[in-house]
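Not every chain is included here, but those present sit where they belong.
Letters are used for the chains, namely A and B, taken in the order the chains are written, and counting of residues starts over at 1 for each.
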């Protein structure tokens, strides 16, 4: 079928390509005419403006907006809301806050426009691997768009089928889910990202413990020089913790075991934050997901004001003077009296 | 080659079976003669005692101990230490604390006995899937045992190879790793389990947030009735968070979406605890792994004394009376003034 695509970045461009490979027709628009031009050469119909894009689509139109969440998505959808006609549908495939979906859908409905939110996972691998999609919207509209979703989804592929799913919605096994009404798609995608942060941090902490198993502060007979890259690889088969994230980690470590090309600053996006806000609203304890988020916050600071408060207190009650520079890690890691084996002490 | 196996429980028995399938010979012993008898019928040579087992093995002997970590493993290895001859090797394949490995190896070495620690992952799936093994010990001895490890390991199988591993130890891709000297095997396995706890908790919290998205305390237009089983399934393809643990979760939810057959008490074993102790010794922050452990501790208590202290304080400064029974979750989840959407308030 025919789809309009607004936003031809890393995600939007590849979605269009995967759709065209699947026999669909795309009318595409981006602020950057060079990007439009490039996709035109691959078979898409280019548009010079949102107005032009709408004009080139047949009613009932479907326009997929694939832009950074926030103001630009908001403005684009507002503009489209004025250009489109009753019965048309706007799809927000970005990382929008789910409550914004609900608000927008309410507004668009006043003009009989439909709105579908699609949490789209897959990153730079989606073109090849397919996109996992979590969809919110009215059944009738989601069904109308099914050919699009079916093409973008990974399909069953070689991943073993889960027993006991007979009689359940077959789309799910192909990698896309109609999760519920508008907002439900991005809500589920939000929690997906929250979990992602937690999983990443669990691996990261484990590797950190392995990496530091050889520090001088440890008793010499309790030190290990471990090969982190090999450990990541060996866990990929037969252990309890294989995952796609572990595959990626093993790849990264195979080519650069020290990861010294990375600074250690870790960004976060809205989903991780909104997940915690949702947990708080629901009174669900979510220690791990929250800790994972806070670790990223901390990674982006040289020091926190909190740490200075601690030092000020320590100076106050104990006369302690904190070091002014990064202390010798060996000294810091292990107070003398803490780790010396009993044999040495007695 | 020939291997003695002590302990024919869920793990030990299947290890013997997988070895025999691979053409090896096993002499087996267990406190329970019926279990020995059963494996004898499958082709193993049965032993009536440790003494008998040692007598039936050719020197240099290899005896794999596969017992619950702790006193019984300790005693068994002590006894074997007296029965075996110089050059023989004891393999501890259980969940032993790595510092115990180091201590034992030192003692056994006095009699020229060898010791190898094997962190063995695979659980009830190992027979079929193969066992991921993390091995600590002297190179020469680990090499001598290679035929055993090669048979038990999963092998490369259908899992895609990691790019950039050319020239690296090929055993790793087949699912077993010589991690370092004695203790290193169980150290790596320990961290594996620590990570496992963290991954599990990350998924668990995410599903909890999804499950509670429909509670009465939420504003009605912000509630979702989500199908947890379908969400677990859809994430298996194309998302960022597929994993073996997610596969197992999807299976469990497909047959019982409410999980009402589970009480919610969650046990822990030593590895999760030792992982945190190691992090502390190394001064490595490990928030996520620790939170995952503490969530299990809390799951096994009706209430903590800590909570009563909180209530006593609240009564002290505010005259607050805590409810005596599980309060209405809807009331508890969301203070009235917290969640009402602005439109309703203004």
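Keep in mind that, in the parts below, a residue touches a chain if its C-beta (ideal position, glycine included) is under 8 Å from a C-beta of that chain, and two chains touch if they have at least 3 such contacts.
Just so it is clear, the model here is predicted, and its values are computed rather than measured.
*Asks:* Count every copy of the one sequence in the whole complex, not only the 2 placed here.
*Replies:* Of the complex's copies, 2 are shown; altogether there are 4.
By our rule, only the chains that are shown with their structure count from here on.
*Asks:* Degrees of rotation, nearest 5, to put the Cα trace of subunit A on subunit B?
*Replies:* 180
*Asks:* Can you compute the centre-to-centre distance for subunit A and subunit B, using the mean CA position of each chain? Integer Å is fine.
*Replies:* 28
*Asks:* What part of subunit A is in contact with subunit B in the complex they form?
*Replies:* Contact set of subunit A toward subunit B: 99, 102, 121-123, 126, 129-134, 153-160, 162-165, 168-169, 172-177, 179-181, 183-184, 187-188, 191-199, 201-203, 205-206, 208-210, 212-213, 215, 217-218, 221-222, 224-227, 229-231, 233-247, 250-251, 254-255, 275, 278-279, 281-289, 291-292, 294-295, 329, 332-334, 338-339.
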